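Of the protein chains in this complex, one is absent; all others appear in place.
Chain lettering (A and B) follows the sequence in which the chains are written, and residue indices restart at 1 in each chain.
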Amino acid sequence: MAEASSPTHQAREWLASILVWGTAALVTATFCWLLGDIVWHGLSHLSWTFLTTSPESAGRRGGIGPILVSTLLILGVCLTVSLPIGVGTAILLAEFTSDHSLFGRMTRRSLDVLAGVPSIVFGLFGNAFFCKTLGLGFSILSGGLTLACMVLPILIRSTEEGFRAVPANYRLSAAALGLSRTTTLVHLLLPAAVPGLLVGLILGIGRAIAETAALIFTSGYVDRMPESLLDSGRALSIHIFDLSMNVSGGDANAYASTLVLVILLLAINGTAAWLAERGLHRRIVTV
Amino acid sequence: MNDLNRRYGDASIYSFLDACRLKVGNLLPVFLMLPLFGWSGTSAAQTTAPDQLSGKLVVTGASTLAPLIAEIGKRFESLNPKVRVDVQTGGSSRGVADVRQGLADIGMVSRAMKDDEKDLHAFAVASDGVGILVHKDNPIRALTDEQIIAIYTGKITNWKEVGGKEAAITVVSKAEGRSTLEVFLHYFKLKNTDIKPHVVIGDNEQGIKIVAGNRHAIGYVSIGTAEYNESQGVRITLLPIDGVPASTKSVQNDTFPISRPLHIVTRTAPTGLAKAFIEYAQSKAAYDIIAQQYFVPLAD
Partner (left out) sequence: MTSSHSNILYRWPTDDLLCWLLRGLAAIAGLVVVFIVVFLIAETLPVLSHVGLERFFTDPSWHPAEGFYNLTPMLWGTLFTMAGSVLIATPLGILSAIFCHYYAPPILTRPYRRLIELLAGIPSVVYGFWGLVVLVPLIGEIHPPGPSLLSGILILTIMILPTIALMADASLANVPQHYLRGAAALGLPRWATIRGVVFPTAKSGLFTGVILETGRAIGETMAILMVCGNVVQTPSSFFDPIRTLTANIALEMSYALGDHRAALFVSGLVLMTMIAALTMAAEWISRGRIYG
C-alpha cells in the first residue's frame, strides 16, 4: 500500500477501472436488451382503455383493470403485515440482541432458510394455512399474507444491515446523554438506517410483485373486479404467466401487461425512495 | 351451496377467530387486519330463489381448462346476474382433491377419469387432440407410428434415418403426470421410463416455443394451441398421425386417433346452481366459447 504509485499498482488500478466499467456496461446492455424487448412489443398495446377495462376472451383482448386493482391490494396487504414485523425483527436483531445470543442466531438462521424456500412451497403452504386452516379461502388476503411471509427475510436482513451500519458512537453518545433506548431508536437509529430499509423495501416489493407460483394457490385466478379483501383476485404476474404460457395468442397482451408492471414498479420504487428521503430529512430537522 | 356460504361468507370471521385462538394465539398483525372484514359480508350469497339462480360457485383444477371455464363462467354470470363463478387454476389433481375435500363445488380435469376416481361425477365439456409437431424448416412431413416410437425411445437419433437432413433429433416430451403425456403414452403403448427426452416441458406454449426455436426438435402438444400458432406464422408444422391430418376438425369428427376429453367433475350428483352451470357448459350455447379457446366442442 505504501508505494501506491509503483507500476504494478498502476496496472492494477487500470485493470480495476476497466473491469468496473466493463461490468456496468455489460449489466446495462443486458438489461436494456430485456427492457427494450418489453417496451418494443408492449408499447403499441398500451392505452388508457387497456388499463381500465376488464379482460376478454381469457385475456387475449380487453384490458387489465381488475387485475391492476387486485395486484395493488395484494401488495398493500403484504406490506401492511410484513413492514412492522420485518422492521421490528430487524431492530431486535441489530440493536437488542448480541450477535452471539441463541435467540438472535436461531432467528437469523431460520430467516436465511426462509429466504431460500421455493416460491411454490410458499404457495402450497399458504394454501394449506391461510386458505384452509384460517378459513380465508382463495382471497387477496391469503395472497398478501403468503407474500408477507415470503418477503420477510429480504426485508429483515437488509434493514438489519442498515442498523448495523450506524456507527457505534451514535449509541454511545445517546446513552451518555441519558436518552432511553426507545428515543435513541426513533430519533437517531431509525433515520440513519433508512437506506438499508429502503433497499429491503425495494427488493421486497420487487419479489412480491413478481411472484407467480405462490399466488396461483392463494389469491387465485379470478379476473373479476374484487369487491372485498376476501374475494379472489388475479395478480398481474399470474396474468402474464397465463397469457404467455397457457393462452395461445396471448403474447401481445402479455408484453403490454409486463410493461404496465414495469411502470408500476418504477412508480412504487420512486415513491418509496422519495418518502424515505423526505422522512429522513424531516426527522433530522425537527428534532 | 349453503356449506360454501358458511365458509366464505358471514361466518368466516368466527371460524377465523376460532382458528386464531387455537392455532396462532399471538398472530398480532392478523388481528389488526380484522376491521377489513367488516365490509366483506355483503358479498355473501343468499339461498336460491325458484326462478333466479344466485350464489357463488368455486371451480378449481386443470390449467388447460381454466381459461375456457372462466369464459363460460363470465357468460353464465351475465345471464344470471346474482351468480359468481370463481375459477381457480392449479392442475387436474388439484381439481380432484379440492372437490373431494369440499373446497370446490366443481373440479376441472383435463384427461379421462382414472379408475380410482369413479366416486366423482364427471361431465365432458370439450375434447382436445394431441398432435406431433416439428419445426417448419424440417423437410419431414409425415412419420409412421413406428418411427415416432423409435425416435421417442432413442432408437433413432438422427433425422437422416427417417429421410430428413443430417442432424441430431431433439426430443421434446412432457413432465410426468401431465395429461398430454399420458394420452401420448397410451396411444403409442409406451411407458414413461422408455422415453429418452432431451427437453422436458410443462405447458403447451412452452413446447411450441421450444420447437419453434430449434430446427431439429420434435414434440407433441395440444392440437388447438398448435393450430392457432401455426396460423399466426409461428414456425412449426403439425404432422398427420396414421394418415389423418392433425386438426381440430379431424378431432371433432372423431377420425383423429390421439385425443382426450376435458371434464368437469363434482363429488355428489350436481343440484341447483352447479347443475345449471354444468348443463350450460355442455349446451350448444357454449360451443362458440369452446371454439374461441381453440378446443373442440363435443359433437354437433
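Following the convention adopted for this analysis, a residue touches a chain if its C-beta (ideal position, glycine included) is under 8 Å from a C-beta of that chain, and two chains touch if they have at least 3 such contacts.
Bear in mind that the values here come from a model prediction, so they are computed numbers and not experimental data.
S.K.: Among A:Cys78, A:Leu190 or A:Ile240, which one touches the chain that has been omitted from the display?
M.R.: A:Ile240
S.K.: Looking at B:Gln52, B:Ser93 or B:Thr144, which residue reaches the missing chain?
M.R.: Residue touching the chain left out of view: B:Ser93.
S.K.: Tell me which residue among B:Lys56, B:Arg84, B:His121 or B:Arg178 touches the hidden chain in the full complex.
M.R.: B:Arg178
S.K.: Touching the hidden chain in the complete assembly: which of A:Ile38, A:Leu51 or A:Ala252 does that?
M.R.: Counting the whole complex, the residue in contact with the absent chain is A:Ile38.
S.K.: List the chain A residues touching the unshown chain?
M.R.: So the residues of chain A touching the unseen chain are 1, 4-5, 9-10, 12-13, 16-17, 19-21, 23-24, 26-28, 30-31, 34-35, 37-38, 84-86, 88-89, 91-93, 96, 99, 103, 106-107, 109-122, 124-125, 128-129, 149, 152-154, 156-158, 160-162, 164-165, 167, 177-183, 185, 187-188, 195-196, 198-199, 202-203, 205-207, 209-213, 236-237, 240-241, 244-245, 254, 258, 261-262, 265-266, 269-270, 287.
S.K.: Since one chain isn't shown, list which residues of chain B touch it in the complete complex.
M.R.: 26-29, 62-63, 90-94, 96-97, 168, 170, 175-179, 191-193, 197-202, 206, 209-210, 213-214, 216-217
Criterion: only the chains that are shown with their structure count from here on.
S.K.: Mind checking the centre-to-centre distance between chain A and chain B? Centres are C-alpha means, answer in whole Å.
M.R.: One centre to the other, that is 32 Å.
S.K.: In their complex, what parts of chain B are in touch with chain A?
M.R.: Against chain A, chain B makes touches at 7-8, 12, 15-16, 19-20, 23, 29-30, 32-33, 36-37, 39-40, 42-43, 58, 63-64, 66-68, 70-71, 84, 86-90, 103, 202-206, 208, 224-225, 228-229, 232, 292-294.
S.K.: Using the touch definition up top, name the residues of chain A that touch chain B in the complex.
M.R.: Chain A reaches chain B through residues 57-59, 77, 80-81, 84-85, 132-138, 141, 145, 216-217, 220-224, 227-232, 242, 244-249.
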